[in-house]
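Note that one protein chain of the assembly has been removed; the remaining protein chains are unaltered in position.
Naming follows writing order (A, B and C), and every chain is counted from residue 1.
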Amino acid sequence: MHIVDGALSSPVLISGAVLSAIGVFIGLKKMDYDHLPLVGVLASVFFIASYIHLPLGFSSVHLIMNGLLGIILGWVAFPALLVALLLQVIFFGFGGLLVLGVNTLNIALPAVLIYYLCYKGVRNDSPKIAAIWGAVGGAGAIFITALMVAFALALSGESFVLAAKAVLPAHIPIMVIEGFVSYAAVYLIHTVKPEFISKGSN
Amino acid sequence: MAYSNKPLIKIEDLNYAYPRRGSVLNAVNFALYEGEKVVINGDNGAGKTTLLHLIVGLKKAKKGKISGFGEVCETEKEFNRLRVKAGLLFQDPDDQLFCPTVLEDVMFGPLNLGFTKQQAIEKSIRTLTSLGMQGFESRITHQLSGGEKRMITLASVLVMEPQVLILDEPTNALDEKAKARLLSVLKALPQAMIIISHDKSFSEQLATRQLTLKEGSLVDTEATNQTIAVA
Amino acid sequence: MAYSNKPLIKIEDLNYAYPRRGSVLNAVNFALYEGEKVVINGDNGAGKTTLLHLIVGLKKAKKGKISGFGEVCETEKEFNRLRVKAGLLFQDPDDQLFCPTVLEDVMFGPLNLGFTKQQAIEKSIRTLTSLGMQGFESRITHQLSGGEKRMITLASVLVMEPQVLILDEPTNALDEKAKARLLSVLKALPQAMIIISHDKSFSEQLATRQLTLKEGSLVDTEATNQTIAVA
Partner (left out) sequence: MSQSLEHSLTSWSGQALKHQNSWIDGIDARVRVVCSTLFALVVVSSHSFTPTLLGLFCAFLLVKASKLNIKRTLRRVVAMDLFMLTLICILPFTTPGDAMFTVFSLTASWQGLLHALLITVKANAVLLVLFSLVATMSASTLGHALAHLKVPDKLVHLMLFMVRYLDVISQEYKKMRRAMQARAFVLRTNRHTWKSIGYLFGMLLIRSVERAERISDAMKCRGFCGRYYLNDEMKIRSIDWIFAIVFISFLILLIGLNIDGLFK
């Protein structure tokens, strides 16, 4: 869910940018130079996620997968998503330049929250249980993202409140889909390469 | 050999070019008849894989006509129907295996065709057994050896009971033992086949007809050999 | 040919096994002498890549001794010194070209060795020129063709002036022209080499000695050919 330039009020833009900057700072601190290839490659996988369009009735939605990214990367999700979103703004016009901070916060903060929420769960020995936590993470991240988008809109003025109220129901189908997709992805990783989830984070 | 006179797959005047590159295929004509096992040779980068992908509609031709089982295929829907009857084995087994376990991967096709889970499992186990891969059901695909991966991908195509098999360098990455095994399996299969292979002895033992893809068009291998011998 | 009697690289009784898998290498013995170009054949999955990675210490052997240039290598630091003198060319050029532009990629090694930026640039341009790749400096690495990528990875290894070159399937995915070009470049290089290759004609033209990796150990290729002929 990208918000465009010009819609949000300055206080919201500024606080979004500041909070994102803090997140990115923490993420960069936690990321060694040795991890750069891993994070760079994973960031591109999540860039690719955004062009996997799944049909939904007559329309279609694209994957976001910030929950899974958070589970794998933790705080490093902030810099990874900032870079991905920046490239999407500049080369594809998704979102806007000044709202980059808000957009990054809206997608990366849920990822980090999910990391703490599901950290134990996805590292469970049973693939099934781990996958259920993965599903919770996938759906939960979208839920928090939608909530934050709604907040950013509502805080920007009376006139956006209705739009803000519409955001949450509009995201329910995406939540369901991401839940199922994350379930399968975590299940696969767990059976095929369990050391990845336990090792690939810091 | 007496072929039934209707071709299973027919290609007329097929052209293809990748963006920012010269043309790869240039007026290719080809027909596959019942019972044939056609081997296509060709240098690296000649466009063999591209040709196979065009046949099943994974890429769209710039010009030319593809018909499968009597129907001209143009839309994605028509090609989807063709793909059910013409199973394609990819050059790199890793691209084809995306499920965690062997059984799930083999079941993927039947589930797409609308079979129930129970039916899909039964079909898959039957196919695996017929290829001598029983006991592999719960093995993890990513950890199989190259030869095993190849056999599983073959199973996952055969389980859909295609009338035509299209194999892209099936002996790639196989050692001699696995190759011999694959050869005997393929020889025993009744389906018509299009096979890409660099392996001379393999193709000679399998082929009923050999073609070479050269400079964008398909020519008889013997013809090219003769010209080489003359030159 | 008279070899100097001290091997550049020597492997004794090397063993390796991946977790959850049988042993891949089994008491491998090998020595590389000055001026040799040794080709190692072997089936897919035989463990060739694993062997090369063990030699330069990217994986740690479970058992066995590796010595490079007279020194036994055990710690990461020792292997680090070995890696400077023994340049490894990876199987997939995409793994090796990680910098945005060609010049930056080639400079990466010399800069790590402590050369100044100016020196690194000069060395890089000289190496690129010697491989006939002048004018590629500011090209973007991922937009190169397969053959060009291969040449650039070679340059980025050669620029470090290694005494030994270790090449993992350098002809992979190259067309005939690029292959011929690579062959002539490699033939002209003075370094000792270990080359993995499936390509018979390529290895015959290049090799001073051919080995086969089979069932976890290295044997003379001719010996295996004879046993096959006898069997």
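Note that contacts are C-beta pairs under 8 Å (C-beta built on N, C-alpha and C of every residue); 3 or more make two chains touch, one makes a residue touch a chain.
Just so it is clear, the model here is predicted, and its values are computed rather than measured.
**Q** Could you tell me which displayed chains border the chain that was left out of the figure?
**A** The omitted chain makes contact with A, B, C across the full complex.
**Q** Looking at A:39, A:107, A:122 or A:175, which residue reaches the missing chain?
**A** A:39
**Q** Looking at C:41, C:96 or C:197, which residue reaches the missing chain?
**A** C:96
**Q** Determine and list the chain B residues touching the chain excluded from the picture.
**A** These residues touch the chain not displayed: 53, 56, 58, 80, 83-84, 87-88, 90, 92, 94-96, 98-100, 104, 108-109, 111-113, 142, 156-157, 160.
**Q** What chain C residues would touch the chain not displayed?
**A** Contact residues on chain C toward the absent chain are 53, 56, 58, 80, 83-84, 87-88, 90, 92, 94-101, 103-104, 107-109, 111-113, 117, 121, 140-143, 156-157, 160.
**Q** If the missing chain were put back, which residues of chain A would it touch?
**A** 4-7, 10, 13, 24, 28, 31, 33-34, 36-45, 47-57, 60, 62-63, 65, 68, 72, 79-80, 82-84, 86-87, 89-94, 96-98, 158-163, 177, 180-189, 192-193, 196, 200
Going forward, only the chains that are shown with their structure count from here on.
**Q** Between chain A and chain B, what's the gap in Å when you average each chain's C-alpha atoms?
**A** Each chain's C-alpha centroid was found; their separation is 40 Å.
**Q** Need the CA-centroid distance for the pair chain B / chain C, whole Å please.
**A** Centre-to-centre distance between chain B and chain C: 34 Å.
**Q** Mark out which residues of chain B touch at least two other chains, giving numbers and ranges.
**A** 143
**Q** Which parts of chain A, given as residue numbers and ranges, touch two or more other chains?
**A** Not one residue in chain A touches at least two other chains.
**Q** How about chain A: which of its residues touch chain B in the complex?
**A** My answer: residues 187-188, 191-193.
**Q** Under the touch definition given earlier, write down the residues of chain B that touch chain A in their complex.
**A** Listed in rising order, the residues of chain B that touch chain A are 99-101, 140-143.
**Q** Can you list the chain B residues touching chain C in their complex?
**A** 43-45, 143, 145-147, 173-176
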